[in-house]
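The complex is shown incomplete by one protein chain, all other protein chains being positioned as in the whole.
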Amino acid sequence: MKADPLGVLTGAHYLDGDFAAGEGAMAAGCRFVAGYPITPSTEVVERMSRRFPMMGGTFIQMEDEMASMAAVIGAAFTGTKSMTVTSGPGFSLMMENLGLAVMMETPCVLVNVQRGGPSTGLPTMTGQSDMMQARWGSHGDYEIIAMSPKSPQESFDLMIDAFNLSEIYRVPVLFMMDECVGHMTEKVIIPEPDEIDIVPRKLTDKKPGEFWPYEVNNGELVPEFARAGDGYRFHTTGLTHDYRGYPDMTVEGQWKLVTRLMDKINKNVDDIIRFEEEETDGADVVVLSYGITSRVARLAIEKAREKGVKVGVIRLIVVWPFPEKQIREMAKKIKGFVVPEINMGQVVLEVERCAAGNCTTTSVPHPGGGVHDPETIVEAIVGAAK
Amino acid sequence: MSRKEIRITGFGGQGVVLCGHIIGHAYSIDAGHEATMIQSFGPEARGSACSTSLVLDESEVLYPYLQDLHILLAMSQDGYEQSKDLLNAKGVVVHESDLVVPDLKKGQKGYGIPSTRIAEEIGRVIVQNIVMLGFFAAVTLLVTKELWESAVMDSVPAGTEELNMKAFQAGWDHFEENYGDGTPKKETVETAF
Partner (left out) sequence: MSAQAEAPTIDMDNVQPEDHPIAPFIRMDRMPHIWCPTCGIGTVVKCYAAAMEKLDLDPKTIAIVSGIGCTGRVAGYMNYDAFHTTHGRAIAFATGLKMARTELNVTLFSGDGDLSGIGGNHFIHAARRNMDLLVVLVNNFTYAMTGGQNAPTTPLKAISSTMPFGNFDQPFNLPHLAASCGASYVARWTSLHIRRMTKTFEEAMQRKGFRFIEVIAPCSTLYARRNKLGTGLNLMQFYHDNSEIRHGEDTRNVDIGFQEKIICGKFVDEPEKTTYHENMHTHYEQVLGDKYVPMPPEGGWRDE
């Protein structure tokens, strides 16, 4: 399916990352947004609330972030592509209903324009310190998809991918921007609507009466969808449930459901992961980064190469699920990973786990408020090459 | 060196961000290079100092914040004071000459224009920033005049194009009439980079 032309602002624009993410969502077919204002993410909904009435979209400013996330799930069950937008403190409040979205297998997108924390922290300054919260933030066992754009252009492009992945796997997708990318204005090229591929909701062909909301066909992991209002009279719940969507308070029921919820991501990792890899063959050191940090790291890599260090690059575009297999293999061939991030060391823990002692892992932390001084990354690269 | 750094300062309400937006638009979309603009976000009230920074480059801007400021466009004394120490030794100051008295270090160059007065003469003080931009365009010649004009046309509100083009031209003319041999030249700011 191709994008609805009303949602696509084809052309070259000079846009900030927040606006570009909003444009990406509209191009992806998002037509419902519930949100609560919070710096530095508010521009996304400001943009969408201005354009939505002209394309059949509805924006509602809710009373808080818990309500925003809950409303998004409700809207998603009408078949409408839905999204909410927030930043650190609001992200914490959304964790409750993020779990519900996972449990109800709700296609939706949650944008977090990260700022410095903890608590109110640095509202107007950048951070990447919610990456582990993205992975583990809601209670219980689950798998999630989280992506991290490095530029306004990628905020647009990747947003379409985010919506599409959420449809394919019926899972909320976390769009983990950072303030720097969100408030950075750059050239953004928006293609023609017929150049944008949209994954529509996978609606069931079954008739009412034959349909169960969480029934999966043999060998499949993602159930078909019925929209509220189409006469299926389905039931869904945040409780552990069986294929009928009825509560199932048994250990067997829990095994079955949690396993499938995790398997639908874990068994499709190869189709979900997205990363850029460059000059890793023969490298001594590989710098792994994401978001704005990947650009600053690139500057450091150029400097380290001038010093004669063989440096490879991994830029994660999808951070969760993590490209575990690739990192494990690479760890056997290199001396060390260097992981700069604008937090005190989060994704580096995953790198270290996958490296499994086969190479060193060097964290280059930054508490937030700005980006790294490239020299600190250069130093870490040179150190790791020894 | 392909990396060029610009900061625009003024007080809230002067159109500092639009000015930066047009510079970035001209350099990236119209001229086909890369331009990254970062606004200073904060609880600044209307009337207090605000600023926006641009990094221009031939390929992806890797470090989005200022490292070595080449050009400072100052529309208020406060803004100038806050940013002047960032300017490099050969940097260029483009300023509102009625509002900013630059204190140039040896090696730095200054170009002034009474843009507010000129905007008043055109009839709308609100286009002061576009007068300033026309002047800045002539001083820096970062892109050709045609591309500058196209960026202005794309960026200003619909219905105000004519007024804004007039303002841009007035700024451009001020440079031609008051500096050098009257023709913008690339060398004017080249030494700063």
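The first chain written gets the first letter, and so on, giving A and B; residue counts start at 1 in each chain.
We adopt the following convention: a contact is a pair of C-beta atoms (placed from the backbone, for glycine too) under 8 Å apart; a residue touches a chain by one contact, two chains touch by 3 or more.
Source: prediction; values computed, not measured.
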| item | value |
| --- | --- |
| Chain not shown, its touching partners among those shown | A |
| Option touching the unshown chain, where A:Gly11, A:Pro37 or A:Pro53 are the choices | A:Pro53 |
| Omitted-chain contact residue, chosen from A:Ala34, A:Val113, A:Val199 or A:Val285 | A:Ala34 |
| Which of A:Val8, A:Ala21 or A:Ala71 contacts the chain that the document leaves out | A:Ala71 |
| Of A:Phe234, A:Trp320 or A:Phe337, the one touching the omitted chain in the full complex | A:Phe234 |
| Residues from chain A at the interface with the omitted partner, ascending | 4, 6, 29, 31-32, 34, 53-58, 60, 62-64, 66-68, 70-82, 96-97, 99-100, 104, 201, 227-239, 246-247 |
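The criterion applied here is as follows: only the chains that are shown with their structure count from here on.
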| item | value |
| --- | --- |
| Rounded Å distance between chain A and chain B, as computed from the means of their C-alpha atoms | 37 |
| Complex contacts: residues of chain B adjacent to chain A | 20-21, 24-25, 28-29, 34-39, 41-42, 60-65, 155 |
| Footprint of chain B on chain A - complex, ascending | 12-14, 16, 39-40, 124, 151, 180, 183-187, 292, 295-296, 298-299, 370-371, 374 |
